[in-house]
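Got a structure here, written out as structure tokens. Questions coming.
What follows is part of the complex, with its chains left where they were.
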Amino acid sequence: MYMNLFDKLFPIHRSITGDGVRKTLSILDELVPIKQYEYPTGMECFDWTIPKEWNIKEAYIKDSRGKTILDIKDHNLHLVGYSVPVWGTFSKQQLMRHLHTLPDMPLAIPYVTSYYKENWGFCVQHDRLGEFTDDEYEVVIDTSMEPGSLTIGEGFIQGETDQEILFSTYVCHPSMAVNELSGPIVQTFIYQYLLEQENLKYSYRFLYVPETIGSIAYLSQHGEKLKENVAAGYVVTCVGHGESFTYKKSKRGDTLADKAALHVLHKTAASSKILEWSPFGSDERQYCSQAFNLPVGSLMKTMYGDYPEYHTSLDNRELISEKAMKEAVDTYISIIQTIEANETYKSTHIHCEPKLDKRGLYPSVGGTRGAKEKDEVSMITNLLAFSDGNHDLIDIANKINKLAPELNETALLLTEKDLLRKCDPLPVEAMKAIVGQIG
Amino acid sequence: MYMNLFDKLFPIHRSITGDGVRKTLSILDELVPIKQYEYPTGMECFDWTIPKEWNIKEAYIKDSRGKTILDIKDHNLHLVGYSVPVWGTFSKQQLMRHLHTLPDMPLAIPYVTSYYKENWGFCVQHDRLGEFTDDEYEVVIDTSMEPGSLTIGEGFIQGETDQEILFSTYVCHPSMAVNELSGPIVQTFIYQYLLEQENLKYSYRFLYVPETIGSIAYLSQHGEKLKENVAAGYVVTCVGHGESFTYKKSKRGDTLADKAALHVLHKTAASSKILEWSPFGSDERQYCSQAFNLPVGSLMKTMYGDYPEYHTSLDNRELISEKAMKEAVDTYISIIQTIEANETYKSTHIHCEPKLDKRGLYPSVGGTRGAKEKDEVSMITNLLAFSDGNHDLIDIANKINKLAPELNETALLLTEKDLLRKCDPLPVEAMKAIVGQIG
């Protein structure tokens, strides 16, 4: 399922603009509804400008005997992203100035782009440099760089409130697996899961953007609305490889996004690495910029920079695994369930404990309770003791080493019995109000 | 001394009501003055109602040949607490539904009660089930369950202020040693120690209550007064077994009760376990309920649930030790001395250090000081440096690894020399004011 989708998306030549993005989004749209929005070339987005649209027909190098020695048909990474059109003959010396290799990874094709400065070039395995023995080469780069637009994909599920959970991933890297295809694949299966759920409390937004320029463009149009509505969010990237999880906190570091993710990882992950926010990373750099400072973190498996194949042709089908992607989807779903379940209650009986047995909530014969009954009694008494309007379900679950959703049924039962009353507003709104006062 | 009292109290059949409680309190009253208060059946106490009074004359099972095979004369735990009166013949099958055993502790009689649901039953060692070979049995449970009252014992020592230190223990468990007799025994010897003291700054209250219903009943009548006056309090339970201490914090977690207990344990206990408050426990569940939130913790030795004999007939004279109870009394006394000694001072000379030698407070020949003099100089200089109205004696003692009472004499000397002035009000009142602002 995951790998089928992977195989469809891998060969497409994506860049920050062009038909590769549109084709990618169309394939994902077969699984989940994704609207495509176009941002025209020249549009100003804060400090940035939407560049010309880049598309590619073919690109190759032939030697003096007319033999093709490099062709993007073999690997999309052979061409430097955003290379200008070229049709000519170059001396070996001239060509070499446009060839990129990785001397310390001689079997890997590097990933190189030149989005914002006109340039052209090819990338090749360092070990293959010896094949360039001729004095002259024919270079063809049949690309177009014209006024056009940048494409962003968006999905949305309306929940009971406009408070929303944001997921964002990027779709601008050609033919690399962990970074980037694991991101859109995992996000799409999270989206699919949510489409099947009923009575969602929160709304859910799924962005598929060209990295950096895409999130900046989106924020330039919708940033203030996100600031108002986003209760928690995650940048979904590098979720295709490795056993353990890495969670990078939001810049604020104590948001609902962080609280829910850390709660789930602490309870379910065998091992995980927790990082403070930094400006080294992906689109959380924009979402958490000072003017927005959204509650957006990023749950990853082995992250960018932590594996040697990153940003090379070795980040391929062999590196990625369905198992890792599935674990990422499951953990994200567990986080969503935690956020959905999370509520803050107030106990109605605050003068000593309420009498549980007269409400059928406590075994009437003392001293002979089994493990399951003890568990239920523990949830009841902790919910009643700590529900004071300042502790939400996650807080109480943390105290008794449960997942917040495990407390949900008991909390609803106690609400029915009029022992708990749900607090308004949603915990995230209260949290935002507090952060507003402090920050 | 401790064990003599133990031997007098152990055989009494206590429950949450009835003459067993009264007899227990009368025996303790021979050592320390304890007033008995009666709360009548049917009285409403918050969400609870005082139950009918339960008393017991005899209870036994005879086999078909008239041979007694189970009798509470042998062990009080044989009868399920609050069993209704029964006089009749039962088939083996019928009887078995009323027999409680512990299959994984086959030599122990379990402790079972049914306070709030009419029922009857017997408890027996699992290994003895094989003795029940007959088809019919005569069952006699000669108990009474009539309108009456619940009994609470109270002692009180008036100190210089009405601010009080609360001790509470429970007297409703029949014939078990660590839980519960160590509690009333230790509390009584703490009480006896305090009766011998003069010039106590704080008042002291000692409650002997049937667990849960007793503290709820007391709080329903006196809760507001306790809220006003209690500076610190402790539930005294499970103080009869084990080497190390367990301290369970008050719900607030940073009260004078916690500060003093942690200070003493840190300095004097070889090892100790510190627990956050939880609703699993004893009467601190009521004292710390949201409406009261009293500064009440619980200093224990091996605690309920941490030893396998808990709530069985194996929690007996062999498990408890005078040594453990003595250590608990000594540690509680050290905590009391700490609270009594604790004061907040302000230095009068805040522009550089005052000159100590001209007040006879410093050896005039430099460089040749012995350990004792250094110790005294350390206490003097630290008291002067940190007494700024925000650090009390416990804070300063923590800095130099002393017990707060060890600083008392020096603090009084510095007060005489007009280098320190005592702050009003009592530190606890200041602390309560601060907590009031925050909480």
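A and B label the chains in the order they appear, each numbered from 1.
In the analysis below, contacts are C-beta pairs under 8 Å (C-beta built on N, C-alpha and C of every residue); 3 or more make two chains touch, one makes a residue touch a chain.
This structure is a prediction, so every number in the text was calculated from the model and none was measured.
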*Fill in the total copies of the single sequence across the complete complex, 2 being in place.*
3
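As a working rule, only the chains that are shown with their structure count from here on.
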*asked:* From the mean C-alpha coordinate of chain A to that of chain B, what's the distance rounded to whole Å?
replied: 53
_In the complex, chain B residues that touch chain A_ = 45-48, 80-81, 100, 110-117, 119, 212, 215-216, 219-220, 223, 251, 276, 278-280, 285-286, 289-292, 311
*Under the touch definition given earlier, write down the residues of chain A that touch chain B in their complex.*
347, 349-355, 357-358, 364-368, 378, 381-382, 384-385, 388, 399
